[in-house]
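In this view, the complex is presented without one of its protein chains, the others remaining in place.
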Amino acid sequence: MSDEKTIVCRCEEISFQTISDTVREYSCSSREVKLRTRAGMGYCGGRTCRHMIDTIVAGINQEPIADEIQLSYRPPARPLTFGVLGGMQHDNESR
Amino acid sequence: MNSFDVVVVGAGIIGCSVSYHLSKAGYSVALVEKGDIAHGTSSRCDAVALICDKKPGIDTEIGFKSIQLYKELAKEFSFDFEFSTRGSLYVCETEQELEIASGYVAEQRADGYDMKMVDQKELLEIEPYLAKDLKGGIWTEVDSTMNPYLVCFAFVEEAKKYGLKLFTHHEVKGVTKGPDGRVQSVITDRTTLHTNRVVNCAGVWAAKLGQMVGIDIPIQPRKGMVLISEKTKPVVSQKVHEFGYMLSKFEDIKYKRNVSKLVEENNIAFTIEPTEADNFLLGGHRAFKGYDISSENDVIRGIAERAIRFLPILKDISCIRAYAGIRPWVPDHLPIVSEVEEVPGFYIAGGHEGDGISMAPITGRMITQLISGEETDFNIDRLNFSRYKQLERVSS
Amino acid sequence: MTMRVVNHPVLGKLPEQNRITIRFNGQPYEAYEGDTIASALMAQGVKTLRKHEMSGEGRGIYCNIGHCFECRVQVGDRKVVRACLTPVSEGIEIHSLTAFVKGGQTK
Partner (left out) sequence: MIDLLVVGAGPAGLSAAIAAAEQGLKVKVLDEFPKVGGRLLGQLHQEPSGEWWNGIEMGEKLHQKARLEGVNIQCEVSVSDISRTDFGWSVYTSVGMIKAKNLLLATGASETAIPLPGWTLPGAISIGAAQVMGNVHRVKPGNSCVIIGANVLSIAIANELMLCGVKVKEIIIPETGPVAKDAGVPEKVMASLMRLTHLAPNAFLRQAGKFGKFVSPKVAAQFFPKNGIRVLGIPIRVKKAAIEIIGEGQATGVRTVAVTPDGKRIQGTEQVTEADFVCIAGGLAPMSELASIAGCSFKYVEELGGHIPLHSERMETAVPGLYVAGNITGVESAKVAMAQGKVAGLTVAFNTNGASKKTEMLVKCALDDVRKTRANALIEFQPGIVEARERIYVQFEQERIAVKQAITVS
């Protein structure tokens, strides 16, 4: 597997190489690697990559995966337009 | 033995800057943090250094100097923290706001700051997506943006070059004093660090650390929520906020906006700023809710409502996430940058409320000047902790 | 060429559906009532639904159940939806989201 060509976070296009290098260099948590690389910060809210990031981080730091959810979930759980959030009634929701 | 010239408590943006400046000045420094770097307020905030949101006087003076320092750091550091000077814009919704704003600008200009009033037409030339009915605003070119947690990381990485020792995941359990009353050591849940100087950079948790040495620090958490947009075309090219933001920040300005109950009750004022990643951060909100940083749906809806009023193009752009942080608020809106008279060797750098990012470089620099006995860049008597003692005396 | 599974050994013959016309990036395509945007386009062999907003790389469905948000497309002037969850309707205008570069021009 070519680490540079392997994208982990599809939304922000962050590679396996970038993530593992960052974890190694700063011995960081999932949360810190997210802040440093933007992995998991994209449109989907890390829904697709969070398990992979947790697994990579736990593997490199040789720690078990914690009970606490590492990359916190924040509302909105689904992207919504500001129009819908702001109370506009027209047919405009993002699905 | 774990012995240091200075122990800095709190690896938020203030603690990171203080650690950097002290390390660079040749002190041996330990930076102690209960979580990771930028674990609290500094990763739950916006990302700007501004003068346009400050009151005339010392607040603006040190804010301006801080931005100049950021410019130097951005050149000097090998760690990129996404700094750029984009300017900022205050927009006025009514003629009355425009009038208050003109008075404010006149005062700042008299002090020599580069701010100017723009009319309705100029406003739309600068930011074409703004609502067409806005009356005008204030434009400040010096205001800048950066990535706040990358600034923290940058300070730490640069400070490590000068020997900084990092103690993350160490929760401070006590600060001991010697017979002479001077600080002696910092006890964490994992180790003891000997020192005769402690800098309290614990932000919203500063009061807790103060209690450990028997002082009462009047810093309280003031919550704020931020919404993040999807990556999108540049709907604005700089920080834009409504003039009403000043009103939500400073309780003493008497002016009532014509806004919905949701916006009014949650103390919401429109702000937006671009990031390097092409997401936009939207705010703002201020509330006293203790240490609670849960997202509140009413606030999310209020911010969105206010956002589409000022920037209608946002109606069809998605909000992908919302978060809340807590600002270290002090009653007079001026940070505390000071040694504590009653506890020699105990310093406080805190209470910046929403200006921690703005003020970090200058705060780090001034704490270093205080510790080394140099003259500070500014007369910072008004930032001295003793001002609260005087207040107490007056009130009692 | 259709990719429809007309005869299935267990599920049986595909019930007759009303045929409708949808437009994707200006091109007309035949769809069945009850399709999602993703299934209608997949039935016509269309796999690339959008360009990644930064790199411009093509993306299509990944999870097909609304979880990954990779299949988002624009419907009409503005509304952005997940192709895998959104039913088609007669005359629906679907557009690929495109990449943009800093400064706002599209790639």
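Note that the chains are named A, B and C in the order they appear, and that numbering of residues resets to 1 at the start of each chain.
Note that contacts are C-beta pairs under 8 Å (C-beta built on N, C-alpha and C of every residue); 3 or more make two chains touch, one makes a residue touch a chain.
Because the structure is predicted, anything quoted here is derived from the model rather than measured.
Just so you know, the chain we are not showing touches A, B, C across the whole complex. The chain not displayed touches subunit A at residues 1-2, 5-8, 10, 13, 16, 20, 45, 47-49, 51-52, 55-56, 59-60, 64-69, 72-78, 80, 84, 93-95.
Within the complete assembly, residues 294-297, 300 of subunit B touch the chain that is not shown. Although one chain is not shown, part of subunit C still touches it, namely residues 3-6, 8-11, 14, 35-36, 38-39, 42-43, 47-49, 52, 57-67, 84-87.
As a working rule, only the chains that are shown with their structure count from here on.
Distance between chain centres (mean CA atoms), subunit A to subunit C: 25 Å. In subunit C, the residues touching two or more other chains are 54, 78-80. The set of subunit A residues that touch two or more partner chains comprises 43, 79, 81, 92, 94.
Of all residues in subunit C, those touching subunit B in their complex are 53-54, 78-80, 100, 102-104. Residues of subunit B touching subunit C in their complex: 231-234, 278, 316, 318. Interface residues of subunit B facing subunit A in the complex, by the touch rule stated above, are 36-38, 43, 149-150, 153, 227, 229-231, 277, 282, 295, 297, 300-301, 304-308, 314-323.
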